[in-house]
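In this view, the complex is presented without one of its protein chains, the others remaining in place.
By written order: A and B. Residues from 1 in each chain.
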Amino acid sequence: MEIRHLLTVSVLVLTTLAVGLSVASTLVRAWRASAARRRDVQLTAIRPQVLEWLATVDPHNRQVLDPTARPGRSDARSVEELIGGLLPKLRGDDRAVLTTFLERTGALERARLRMYSRRRLVRARAATLVGAAAWRRGLPEVVWLLRDPDPEVRSAAARALGRMGAPDAIPYLLGAFEAPRHSISASVVGIALLHLGPASAPELIRTLRAAPAATRTLVAETLGLMGATQASNPLCHQLRTDTEAEPRTAAAHALGRIGGRDAVGPLVAALDRRQPPALRIAAAHALGSIGDPTAIDDLALTMTDPNHRVARAAARALAALGPGGRRSLEHATTVIELGRPSALEALDLSDRVRPMVAR
Amino acid sequence: MIPLRGFLAGFDHFVLVYFLVLSGLYLLLTVLASIDVLRAARSAGVDGQDDLFAHPLTPGISVIVPARNEALSILACARGVLSLRYPELELIIVDDGSTDDTFALVEAAYSLVEVRRFVAGDVPVVGTVRSVHVARTGTPVLVVRKDHGGTRADALNAGLNVATKTIVCFLDADSVLDERALLSAVKPFVDDPEGVVGVGGVVRVANGCAFEAGRLVSPEMPSSWIERIQIVEYLRSFLLGRTAWSKLGGLMIISGAFGLFRLETVIDVGGFDVDSIAEDFELVARLHHRLRAGHGKYRIVCIPEPAAWTEVPATLGSLASQRKRWARGLAETLFKYRRMTGNPRHGVVGIVALPYYLAFECLGAFVELTGSLALSLGLALGVVDVQLALLVAAVAFSYAMLLSVAALALEEFSFHRYPRTADLAKTLGAVLLENVGFRQLHAWWRVQGTIAAIRGNTHAWESPERTGSSADSARSGTPVS
Partner (left out) sequence: MTDTALVIDDDDDLRALLSFKLLHSGFEVHSEADGETGLAAIEQLRPDIVLLDWMMPRLTGLEVCERLRSVPELATTSVILLTAKAQELDIERGFAAGADDYLIKPFSPRELMTRVQAVLARARREPWKSATF
């Protein structure tokens, strides 16, 4: 009776597995609970000490550090963990104090070595710590991790570079973004670039010229978010002459955020119906943010755009252009062909809602 | 007598083979899902969510909540959504011809004012849109009042027509999101902006849990076994089933209770099908159909955590009508897209996912019921050996248990949302109960639903109005796989 035998064995195996998994779950749960309790006890004990020390320590006296962690202290790991968790929440002097502390205890050097670990999460966490501490000596390893085979590690490295505020890392970041394999997403690189701050604007402007389309898009957006006024001219140039739609749309967004009047001409030209809708929308928004009344007539014409999203953007922009814009909206409500629906909507929103709802 | 005996013996063999194939497939899905879920659970903390939250270019999300007579839950829902950890979102409530205080409550809470908003006809809407209201204070709330168009899909489409953000999120009024749910769910869109068009979230059972101001305070076990069984079902379905299908590239269902899509893509394919009773399944099937026919490079994925907590039926009656509706929606949609089934042009979806849904999800209940019948008949006629039959039943039973326990263990090893140890024991108890009685009942409901789809009679078992119970059949269709 071969088959019976087989079936009986199956039942036994399956049941054993099910029972085994249940027992394992219970054990894991118990182990986790006790580990969490132990950790809680330690953290509650040291947290007030460490925080009070941080609140009172003189940031300019780099010699007097670490009053709470005596050498050989058993909870040194918990202190480091606490401080590692605190780092990303702080800036300025307090962060510098913590970095110096972690440097002294050797925690940062250990993190540098852990970036060579074979376990991806260990690498990612180490890069995150080095980045949060803005520890320059770990820079080469973090840059190296930009080409890691694991996507989470690459992203963690890019974020770390942004936190470190290392403008010299721009070429590496953009290189990792453009890499054909193992690349890093635009969002992660964009956040990192933005963290580098306005000091990196000149370097970013230089890359606009020779970079691939995706990079031109990303860099233009970033420059806009930085409010980099010196980027106005190159962005106008990109808006007028770029061969692809996305870099032009990004340039339009950026020019709206920067807010210079010299962008009005190229933006008005981008309202033309032969341009892609996303660009028309971006240009209308930007003209609203810049707030120059010379754009009123062109925006009024754009309210008749066949694409209702473009028409809406134009009407909302007009509402932001003062009395002239308002007159133009009111005029448009009288004739259906002039884009009455969008005009009515924009007037209602600007009259009845304060502050203005999001775009 | 001989032909019948032969037939029964043959049928028993068929059932055995069917069972073996299904088991193998489940085993594969379980292993695939475990890898992904455990990986995701461990990555917490290095996934850069805080950066995403603070970044101005994180894509905006329009959260669309269809609300038909939701006076009980709408304010908690609105508060919950508006206090989510997400940088740019707008809440769109579609008041779908409510006859209760739904609108008045929102109007008072957010000092709504009517605006003459231009509502585009991007996707078809049956019920007439009456008015659009926004908050005077600038809180990003928008309410669309419309006549009831008969289906949930109709209300969702009305929301799509006024949505302005890049991503739309569909949410039930009685679902509550974890604080970071949107940040996690938007990550696939951000990581792969060209490819990802849809992201399904995890849905968990809200019954029994403690909520406050639209936020989960503590996950707890509901008191009735029928609700606990659904906890096990949902864990199995979302944690094991969908994660694995997502990894394989054959995810067919994004729950209507919590799903995100690229607005432009949804509008391009025409929005929800206002005639479908399983509009969420239908939309994903259509996306697969249209996008594969188009350029081909697209992804529909799901994330294993965090979750939306949703009320599930607490009575046998409402559960029965929900499951019949799901089975019917599944069958109708499978029939509608029958050309895709087995079609290699549609890749994993055509060759693996749709055949799986047809053979196991749709027709599985028939095999299960007839298999049990044939076995009993065989036993009665003496064709089948009693001992052998019992052994086969024991294998099937222990395998089903193992799958459920695996889902529970995976939950325990990864996200462990239920804090009390007693909860673990209760879910294990539900695993036992599910396989004796409930399973057979469920198969019977599914058979009824599928038969209704074949006969095409309209909504026979559905009551036209909500009865006021916490959960009912007119909610989002979420076939549990």
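Operating definition for what follows: a contact is a pair of C-beta atoms (placed from the backbone, for glycine too) under 8 Å apart; a residue touches a chain by one contact, two chains touch by 3 or more.
Computed from a predicted model, the values in this text were never measured in an experiment.
Peer 1: From the list B:L4, B:V17, B:A104 or B:A213, pick the residue that touches the absent chain.
Peer 2: B:A213
Peer 1: Which of these touches the unseen chain: B:G6, B:P56 or B:G121?
Peer 2: The missing chain is touched by B:P56.
Peer 1: Which of these, B:G10, B:G45, B:G138 or B:P355, touches the one chain of the complex that we don't see?
Peer 2: Of the listed residues, the one touching the omitted chain is B:G138.
Peer 1: Extract the touching residues of chain A with respect to the undisplayed chain.
Peer 2: Chain A touches the chain not shown through residues 47-48, 51-52, 54-56, 59, 82, 85-86, 88-95, 355, 358.
Peer 1: Would you write out the residues of chain B that touch the absent chain, in ascending order?
Peer 2: Listed in rising order, the touching residues are 50, 53-54, 56, 82-83, 85, 87-88, 137-138, 179, 212-213, 215.
Heads up, the rule we're going with is that only the chains that are shown with their structure count from here on.
Peer 1: Find the geometric centre of each of chain A and chain B from their Cα atoms only, then give the gap between the two centres in Å, rounded to an integer.
Peer 2: Computed value for the inter-centroid distance: 31 Å.
Peer 1: What does chain B use to touch chain A in their complex?
Peer 2: It comes out as residues 42-43, 45-48, 50-52, 54-58, 60, 88, 90, 113-118, 120, 134-138, 140, 164, 190-193, 387-388, 391-392, 394-395, 398-399, 401-402, 405-406, 408-409, 412-413, 416, 421, 424, 428.
Peer 1: Okay, in this complex, where on chain A does chain B touch?
Peer 2: 3-4, 7-8, 10-11, 14-15, 17-18, 21-22, 24-26, 28-30, 32, 88, 121, 124-125, 128, 151-152, 155-156, 159, 162, 185-188, 190-191, 194, 221, 225, 308-309, 312, 341-342, 344-345, 348-349, 352-359
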